[in-house]
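Below: one structure, written as structure tokens.
For this view, one protein chain was removed and the others were kept in their places.
A, B and C are the chain letters, set down in written order, and residue numbers restart from 1 in every chain.
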Amino acid sequence: MDLGITEKVRPLIAQVREMVETDIAPLDAEFHAEVGKHPSGDRFKHTDRQLEILDGLKALARERGLWNFWLTGSDRGYGLSTVEYAYLAEEMGKVGIAAEVFNCSAPDTGNMEVLERYGTQAHKDRWLGRLLAGEIRSSYVMTEPDTASSDAAQLRFEARREGGGWVLNGEKWWISGAGDPRCGLYIVMACSDPDAPKHQRHTMFALDPDTPGIEVLRPMQVFGQDDAPHGHMHLRFTDVRIGADAVVLGEGRGFEVAQGRLGPGRIHHCMRAIGQAEKALSMMCMRGLDREAFGKPLVELGANYDIIANARMEIEMARLLCLKAAWMMDTAGVRAAQPWISKIKVVAPLMAGRVIDEAIQMHGAAGISQEYDLAHMWTHVRTLRFADGPDAVHRRQVARAELRKYADG
Amino acid sequence: MDLGITEKVRPLIAQVREMVETDIAPLDAEFHAEVGKHPSGDRFKHTDRQLEILDGLKALARERGLWNFWLTGSDRGYGLSTVEYAYLAEEMGKVGIAAEVFNCSAPDTGNMEVLERYGTQAHKDRWLGRLLAGEIRSSYVMTEPDTASSDAAQLRFEARREGGGWVLNGEKWWISGAGDPRCGLYIVMACSDPDAPKHQRHTMFALDPDTPGIEVLRPMQVFGQDDAPHGHMHLRFTDVRIGADAVVLGEGRGFEVAQGRLGPGRIHHCMRAIGQAEKALSMMCMRGLDREAFGKPLVELGANYDIIANARMEIEMARLLCLKAAWMMDTAGVRAAQPWISKIKVVAPLMAGRVIDEAIQMHGAAGISQEYDLAHMWTHVRTLRFADGPDAVHRRQVARAELRKYADG
Amino acid sequence: MDLGITEKVRPLIAQVREMVETDIAPLDAEFHAEVGKHPSGDRFKHTDRQLEILDGLKALARERGLWNFWLTGSDRGYGLSTVEYAYLAEEMGKVGIAAEVFNCSAPDTGNMEVLERYGTQAHKDRWLGRLLAGEIRSSYVMTEPDTASSDAAQLRFEARREGGGWVLNGEKWWISGAGDPRCGLYIVMACSDPDAPKHQRHTMFALDPDTPGIEVLRPMQVFGQDDAPHGHMHLRFTDVRIGADAVVLGEGRGFEVAQGRLGPGRIHHCMRAIGQAEKALSMMCMRGLDREAFGKPLVELGANYDIIANARMEIEMARLLCLKAAWMMDTAGVRAAQPWISKIKVVAPLMAGRVIDEAIQMHGAAGISQEYDLAHMWTHVRTLRFADGPDAVHRRQVARAELRKYADG
Partner (left out) sequence: MDLGITEKVRPLIAQVREMVETDIAPLDAEFHAEVGKHPSGDRFKHTDRQLEILDGLKALARERGLWNFWLTGSDRGYGLSTVEYAYLAEEMGKVGIAAEVFNCSAPDTGNMEVLERYGTQAHKDRWLGRLLAGEIRSSYVMTEPDTASSDAAQLRFEARREGGGWVLNGEKWWISGAGDPRCGLYIVMACSDPDAPKHQRHTMFALDPDTPGIEVLRPMQVFGQDDAPHGHMHLRFTDVRIGADAVVLGEGRGFEVAQGRLGPGRIHHCMRAIGQAEKALSMMCMRGLDREAFGKPLVELGANYDIIANARMEIEMARLLCLKAAWMMDTAGVRAAQPWISKIKVVAPLMAGRVIDEAIQMHGAAGISQEYDLAHMWTHVRTLRFADGPDAVHRRQVARAELRKYADG
């Protein structure tokens, strides 16, 4: 069970870290400062400078061959293992736009996997190449306003057969990336047969965001932020007509696609969260050494040594658990890895939240302000406790896997 | 030690609760939806509708005699005890603009107390009446960007004697309410003699926000929000000249004023936080009963019964502790109440944060969105862990008070 | 809601505290050192010195009129309120044998209440007077080895009608006090009709421990301790024949008796736990001030200030909650007080466990040794998390009470 940094990935980590710190971090701040400055006043349009920043950095990454690392176990690109990629994801987690710069960002990676694994040749021709090249982006259209996503079998956004094709009707929300004008693909989960057995009710479709009948109702806010221009949009589909060729994998097989999609993405999220925790711990130490009160550096006051030690211990344990989940994915497949992924999905965001919270506290009021990334990191990792399933559902999975060991006992 | 609801305050609680729920809550949402819609595009100007909402509600509150409850132990107004007022503050905490509607909001209540207790007759004539009437608002100008506020003796914003008056220079930030165009008073703490003994270095001044030389550099953001039009402003003072009559209480007595100011305000903050926790628990229960997954209401799934029970137990304990601190204030004075105020300052915001966090989790992604108040409540109570002193400083006070019991042992 | 120390109870607290510290504490140590020294080798027989200690202290308490305080709301004795008594229970919690010295110890107080409220005149004549006089002790015989006590309706120890009387068969365990040779009364809950509705299946009986057919199988150990000579015994009843007059309150009304019995006892347990937490905090402070490492008193190292502050805050909150539960009992009756009693039953032992745990840690290895009471206090408060219902059941009660508020909503 080798969870370490291999010789293959060691230089890549160094290159990615260097590029994140030197090239991306300064422009990330500028990118975010540009939000809302499009002449039209539309926050969901990039300014010219934003596109220049993104395109410039992406070109640089491609030029340096730092691209599409997430294509694990593949003979294209690096063919890294999930464990190896995990170390890179951690680095990318430290700066907001970094994952996109390396073409490794959600929800694109998951969507590309869907196309690669389950898409038709036509799907691949139309979308996969451009996604791999970073020319377009994409959204995964699953969550619905009136349904607890934890019980996905309840999802009722409707796909009705009509003529040789399908008609889609209903609302979806929290559709991340659907605010981005570059979004060129929706992968939509719809209920095609409410009377079928629980896991055969849904079908997955690939379609163009410009298909007539799709409206963006509003951006959802994340603790008051709209995350423009990426956005998490509330969409309404009204009689959206698509062809039979939009079906991915097969009618009634939406669950199968969804399951296959979620494993790696959750590991990536968790490793990026660990990257954020590392960054927060580093900021906490530096602040605590630099800032003084009562004639001493803050680190020497109160419980700060213990707080730093606990953060270090928690980070190490969560990272090792993520690496083990990645190793399970690599060696035993997504199904066997499932309870391990559930574990890290609970553990990593909670841990990162605690560490960032303490880093905020060490910074005083500055910690919640625009002066530091901490405020955004804190609210962001909080959202991970719902994304791809709430903690409660994952804990339930872990408990059930545990109890199954005694089923015959 | 009567911590209960007295006959005197019982009808007031009912009236305040009724007005908060019926009159204020719906307009609060509208008030916040108006932010940023001033024709000038300036978020720190009220729209006509915002003023109409505020003025209308305040007129209604005055008309009903629900006004200035915070004037405890006074023969003006109700003359409520702090314990009695605490129950009202809890109700006001449940909706954003409610405290202002009853003229009970921070930082005005603290500033009015400063003027009342320590101000000259001229100060009172100029500002106190208008504050009590809710005609103007005010700011308390203490925090500095380069100094850990936990050690207030370090504050170095300069007050230099010149001619018969004073010249102020330096930066202050997190000046809450300084964004509001109605702000008519600054109470400013400045270092008037850096070489004096630790608690005699500072002097408190009362001055007009329009005094030449004061610039608003920027609004500070709280988890990405500017809280316009109230705001938490970053100010720069450049050679701001004020008369000798601006001094409050006396040269070198700034600490004394600051200490006297902080007790009641912290109790109010904590009781409002408890109001928010109650609201969150209520939302959690209603959501958990209404929403279904896996064929059951959410409350019956996972650990939700325990989560609800823990929230209820934590709220009750924190409330009782706040009431005891209020009772100490009423019966033993602000000095004796100090360790009790430190206790609740640590306990109440942490507790409210946990309860709101669980309420969010019960709501799923909706819980962090604009659909509910929970997201704003969560970030708001987080800020209370710095406001008026970080948790670490208060814990230190509590421990020192404890250990003093053994000093002669 | 007066939760304070009344003028009536203030001098009693002082007298009890004084007697606990001066008279009882030194002899408590000696009492426990005598365990197992009876010439017969029987740990469940008192040595002469043990009886001398107990009888001497009890005589002293009676002489001073410090006796039977628990008789709340009664016109006999002091007629203290539950709130008033709570403060005394806290003091008695600080030393092992103190509660017995004042004739205020479990399970006698609960059993006396049963006799007083539900017993026949014959029961009172036979047992109540001697219990009130501290001449005999008693046991409450409820828990069974093969049944989860959390669901008391499952209890199946059998009471079969035969002739004009009853025959009892089955096993009971954790029968506290049944090891004590002075135990003169068993109050036994038995299943008299397994087919009756859930809460009418059981009947309560009062009987003599010497009734033929009762065997003590073994003492149950509490973390390896047998708590001799009091003990928590495992009993077997084989065809134990008792008369119809042994029935308390009425056939099938065992649940009613059990419910009525439990309220006050749980408050007493919790207040004694708070007394133990206070004692532990005091020991923690003294140790931390006296002991040095790295050239400083321990309190100044690491997170110790925070640990002390947290302990103080937790104790205050738990005490206020207990007092509120007591006040509910006094003013609204046992039924309305029920959810409050459930709250403290969860909160107080957990809190005391944490505080004692930290006190142990401050003492190093000495803290778990015979040098200090901490080891015994720590294991003792742990047992309270089952006694009179496990935490899980009480949390469930609290949650259900909370959710009932929304039942019609």
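Here, a residue touches a chain if its C-beta (ideal position, glycine included) is under 8 Å from a C-beta of that chain, and two chains touch if they have at least 3 such contacts.
Just so it is clear, the model here is predicted, and its values are computed rather than measured.
Participant: In the whole complex, not just what's shown, which of B:Tyr186, B:Phe255 or B:Tyr305 touches the removed chain?
Facilitator: Checking the options B:Tyr186, B:Phe255 or B:Tyr305, the one contacting the hidden chain is B:Tyr305.
Participant: Which of these touches the unseen chain: A:Ile13, A:Val216, A:Cys285 or A:Val334?
Facilitator: A:Cys285
Participant: When the complex is taken as a whole, what residues of chain A touch the one chain not shown?
Facilitator: Residues 1-5, 281, 285-286, 288-289, 299, 304-306, 308-310, 312-313, 316-318, 320-321, 324, 343, 346-347, 392, 394-400, 402-403, 405-406, 409 of chain A touch the chain absent from view.
Participant: Need a quick check: the contact residues on chain C for the chain that isn't drawn.
Facilitator: Here the touching residues of chain C are 143, 145, 148-151, 154, 173-174, 220-225, 291-294, 298, 301-304, 360-361, 364-366, 368-370, 375-376, 378-379, 382-383, 385-386, 390-392, 395-396.
Participant: What residue numbers in chain B mark contact with the hidden partner chain?
Facilitator: 302-303, 305-306
We adopt the following convention: only the chains that are shown with their structure count from here on.
Participant: Measuring from the mean of all protein Cα atoms shown, which chain centre lies nearest?
Facilitator: B
Participant: Could you state the distance in Å from the CA-based centre of chain A to that of chain C?
Facilitator: 54
Participant: Using Cα averages as centroids, what's the distance between chain A and chain B in whole Å?
Facilitator: 37
Participant: Note the residues in chain B that touch 2 or more other chains, in rising order.
Facilitator: As it turns out, chain B has residues touching two or more other chains at 304, 392, 395-396.
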